[in-house]
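Shown here: the complex without one of its protein chains, the others still in place.
On to chain A.
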Amino acid sequence: MSSGGDAKLFARGKVAELRQELNSGGKKDKNYSAKKIALKKIVANMTMSNNDMVALFPDVIDCMNLPSLEIKKMCFLFLVNYSRMKPEVAMKALPILVDDMEDTNPLVRALALRTISYVHVREFVEATFQPLKRLMQDNDAYVRKTAAFCVAKLYEHDKKTVENSDLIDRLNRMLKDDNPTVVSSVLASLCDIWGRSESISLTIDYVSASKLVSILPDCSEWGQSYILEALMSYVPQDTAEALLLAERVAPRLSHSNSAVVLTSCRVILYLMNYIADEKHITSLCRKLSPPLVTLLSKPPEVQYLALRNAILILQKRPEVLRNDIRVFFCNYNDPIYVKVTKLELMFMLTTKDNISVVLAELREYATEIDVHFVRKAVRAIGKLAVKIESAAKQCIDTLLELVDAKIPYIVQEATVVIRNIFRKYPNQYESIISHVIRNIDDLDEPEAKAAVIWIIGQYADRIDNSDGLLQDYLATFHDETVEVQLALLTATVKLFIQRPTKGQQLVPQVLKWCTEETDDPDLRDRGYMYWRLLSTDPATAKQVVMGQKPPITAESEKLDPRTLEELCLNVGTLATVYLKPIHQVFRAARPRRLQHSPALQRLQVEDGTASMLEYNPPTANMASASTSNSGLATIITTGNPISPVNAPPAPTFPVGPSATGTAAGADAVNAADNYFNGIGSQQMASMDLGGRGNGAGSGGAPQSQFVVTQNQQQGYQPQYAGGAATGELLLL
């Protein structure tokens, strides 16, 4: 069909010329080759979003009935692309499609059904319902699986009409189909519908789940993924059932498709919540490790995903990945996103037994070229000192070695982590202070400056020329960032408290600057606070300023139990890349929570009440499952979907703009907002389905947009780690 030499056709064309070409040839053109070439050019122009092509709509429709499947497919592609812009012209194609759905050739029937259901025009959607019901019972499995997806497509176009029809029931009944491909397609379709409506719940009982697992081997790898995903809607009522199912899913972990592997991990981790016996849990955990590591021999994008999921799974089930940490060592040629994630995982897996190997490795990374990566490696060394007390000395020695190389960004990063080490182990390792101070002139980043100033202030009585050092910084006080100014203020007060004679000249000056010459409210407040404290009761001032600080840990980036639970139910999805509460990144995603059942093992109920309230009681689901015992799985539409009475209350997550970060991020958010909103309003007018004004796109909804890029997500976030007072947050 396609000649394979079409590159020359991939060029911008004019409507008039193309129309002429399309109509040339006439009777002589037996194989319609002239028409084919013209159509190919049109398809190329369509790709280049040359929207003039829409003028050719009538001419293209004229070609639709020519006896060539290749021409037909190109015409259909054109139709799918442009029907929204010219619905009235597109109407002429409708009879052809309806006709084709009765063709004797199953491939043609399926093609017509697939195409008609892509067209976002009301008449097309309405015309699909009747033929679809027939084709759902077609004697050809290929047509039936196309029909199964078609229901989800119609649901996207027009929720209400689908819910008011019996299509979802019919779809449900198709689960009894004896062709596994059809069954997996039906499940994919049902899950898609489930994801779009809060008023629909999907319930699978044990018998059905067990049946689904038994057809897994007969499905394509994609079909297996769909079935595994659907198994997440099975709520085990009995711990033995959960175990049996988990063990039957486990062989899938050896599949070569990483989607099958990771979705199997998800199902097994999910089922573990319902398994009582710790021995079985351990044995299942042991099965999860090797496949996760094996994914590291896949392409880098899949490696990345596997690593991010390993970080997640490790927090839930620390017994996974107990094997050699060395498999996570970075290869020199790994892409940066893989390296940084491996580093994070290495940090998590380091214990006092393997710290020597890890430190040697991190030291090696600190000599690489990528500044971002080097900084993370240095930071990891500092974090390990905080995490593993017995190895702190070893970590500090490694840091000092690195500092001696005098590479500016290493020195700065090391200064910051050494500050944290002092925070964690007060009044130890003071011998290294001089070592740090020696490089004071190399520091030019606010975070590093603030760190060294904190050290000077904290140990003002042990550093001989502490007043001189502070004075040097104070000379440029007004040019510093607020972070550094805050550190200077506190350090000066500490100096005064510890060595009043040396500090008495500096303090009034700094307090004056902070209270009278700054616009920053934090700085001013802190200035006034110190001022009053010092002027009313110096003894209390000492207690407050030099008091015991709360201990810091290196585990602060651990996910809270609620987010952890939610993410574990979404292993392998995009959210696991960001490792954030799903609603912060994907507003439209339907939440998933562990469903209550007699078998549910809730050992660490921290905020269990919240998740219990949001859901329909499981008994209701079971009841409805038993009433329609015909199907394998049941999808239930609860009454009028618009009425808020039946809909479970949507859980609200405290998502403030502060949660996502930097100012640069906010700019990008706004830009994206403008983009999407613009698109929404321009195009909505022309493709509004009657009575469904809000339908066109979830992107245009009046919700604020968030940018979460990998860089930002793991990026350098000085606003968290900065300042002497906020040393609790250590970021890798």
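We take it that a residue touches a chain if its C-beta (ideal position, glycine included) is under 8 Å from a C-beta of that chain, and two chains touch if they have at least 3 such contacts; residues count from 1.
Everything below uses one rule, namely that contacts and distances are computed from a predicted model.
**Student:** With one chain of the assembly withheld, which option in "Proteasome component PRE2", "Large ribosomal subunit protein eL14", "Tectonic-2-like" or "Clathrin adaptor mu subunit C-terminal" matches that chain's UniProt protein name?
**Tutor:** The chain we cannot see is recorded in UniProt as "Clathrin adaptor mu subunit C-terminal".
**Student:** Using the document's definition of touch, tell me which of A:Glu123, A:Glu221 or A:Asp277 contacts the absent chain.
**Tutor:** From the options A:Glu123, A:Glu221 or A:Asp277, the contact with the absent chain belongs to A:Glu221.
**Student:** Please pick, from A:Val302, A:Leu400, A:Val482 or A:Met529, the residue that touches the omitted chain in the full complex.
**Tutor:** In the full complex, the listed residue that touches the missing chain is A:Val302.
**Student:** With the full complex in mind, choose from A:Phe57, A:Tyr337, A:Phe422 or A:Phe496 the residue touching the hidden chain.
**Tutor:** Counting the whole complex, the residue in contact with the absent chain is A:Tyr337.
**Student:** Taking the full complex into account, find the residue in A:Val98, A:Ala240 or A:Val327 that is in contact with the omitted chain.
**Tutor:** Once the missing chain is taken into account, the touching residue is A:Val327.
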